[in-house]
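Notes for the one structure printed next.
Removed from the display is one protein chain of the complex; every other protein chain stays in position.
What follows is chain A.
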Amino acid sequence: MKIIKPRVGMFLKTLSLTMLCSASISAMADYPERPIKMIVAYGAGGGTDIAARTLAPYIEKYMGENVSIVIENKPGAGGEIGFTQLANSSPDGYTIGFVNTPNLITIPIQRKARYSLADFTPIGNVVDDPGAFSVSINSPIKSLGDLVSYANKNPGKLTYGTTGIGGDDHLAALAFEKQTNIKMKHIPFKGSADVRTAALGEHIDLANMNMSEAIADGQEGNLLILGQMGESRWSEAPNVPTFMEQGYDVVSGSMRGLAAPAGLPSDIQKRLEKALEQAVSDPEFVAKAKEQNLPLSYMNSNDFGATLQRLHDTYNAIWTAEPWIKG
């Protein structure tokens, strides 16, 4: 037997006491009888997080009395950590989460991931932020047509910035290049802020960012948005023509919707779906979304699921033809 010295003893006591105090107490019968956890696969204070925190109270409101939603941020690996955790949670309706495209779909395509699309029950889509091509206001390029003819004259010279390899911005650029038979040079950055800085400072020729990220500079006259990639024009940017209108078959964007683990009982799924639909059309929420430049685009569970599957097939085809990550 070894006698613990008083100092070490006290050390252990204080340690365990502080740990105990910090341990959370979880409550323990008709759904929902305890708080619902909403996993956000991105950091606190980021775009997805703020959208989730703005939406959550409205889902609570339509789920019934005393329902509370607790947001848990699980950021990292481009969302893979959070998506994996959501996929592996039990499908009891107490864990739901935000899923973001294209990351949700491209991650399992481009690397060995611990989840697949089949591991989720889609609940509904909330936001669909169309992609866009923007240039500095001083650029000689004034339209997508100019862009194509400039790139034709200077093959491989035109630089475009994106928020990273395999993101929606990058994949849309690849699709555009393929359709128009042009070659541009991809310069990946760490986030949309860096892309915007580089475009405003004219260090890159073209900025590929989503509409919500480009709209303020577009309205301000710092950037010229050449085209938006939605199927139709976003209500907040009625003057920016779509790619389709300009004769290019590129439809791309970043979607954010709600999903639960696969195998969610259908009554629970229906309940969540209905609450989400009501929340997204609540005028108060719509007003807040407008303030935050969130392009709302509600889709029900079936449509959302079908869209995700279609996106998967598209991205898979691009990857099979030419992987965007060489290695």
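We adopt the following convention: a residue touches a chain if its C-beta (ideal position, glycine included) is under 8 Å from a C-beta of that chain, and two chains touch if they have at least 3 such contacts; residues count from 1.
Keep this in mind: contacts and distances are computed from a predicted model.
Asker: The hidden chain: which UniProt name fits, "Nucleic acid-binding protein", "Response regulator", "SigE family RNA polymerase sigma factor" or "Putative tricarboxylic transport membrane protein"?
Answerer: From the choices "Nucleic acid-binding protein", "Response regulator", "SigE family RNA polymerase sigma factor" or "Putative tricarboxylic transport membrane protein", the unshown chain carries the UniProt name "Putative tricarboxylic transport membrane protein".
Asker: Return the single residue from A:Ala77, A:Met244 or A:Ile318 that touches the missing chain.
Answerer: Missing-chain contact among the listed residues: A:Ala77.
Asker: Return the single residue from A:Asn152, A:Ser266 or A:Gln292 that touches the missing chain.
Answerer: Counting the whole complex, the residue in contact with the absent chain is A:Gln292.
Asker: Of A:Thr54, A:Ser149, A:Gln179 or A:Gln278, which sits in contact with the chain we cannot see?
Answerer: A:Thr54
Asker: If I consider the whole complex, including the chain that's not displayed, which of A:Arg34, A:Lys61, A:Lys185 or A:Arg233 touches that chain?
Answerer: Residue touching the absent chain, from the options given: A:Lys185.
Asker: Contact with the hidden chain only, please: which chain A residues?
Answerer: Residue positions of chain A that touch the missing chain: 6-8, 10-12, 14-15, 18-19, 22, 43-47, 49-50, 53-54, 71-78, 80-81, 84, 110-112, 114, 156, 159, 164-166, 185, 187-190, 193-194, 196-198, 200-201, 203-204, 216-217, 219-220, 222, 288, 291-293, 324-327.
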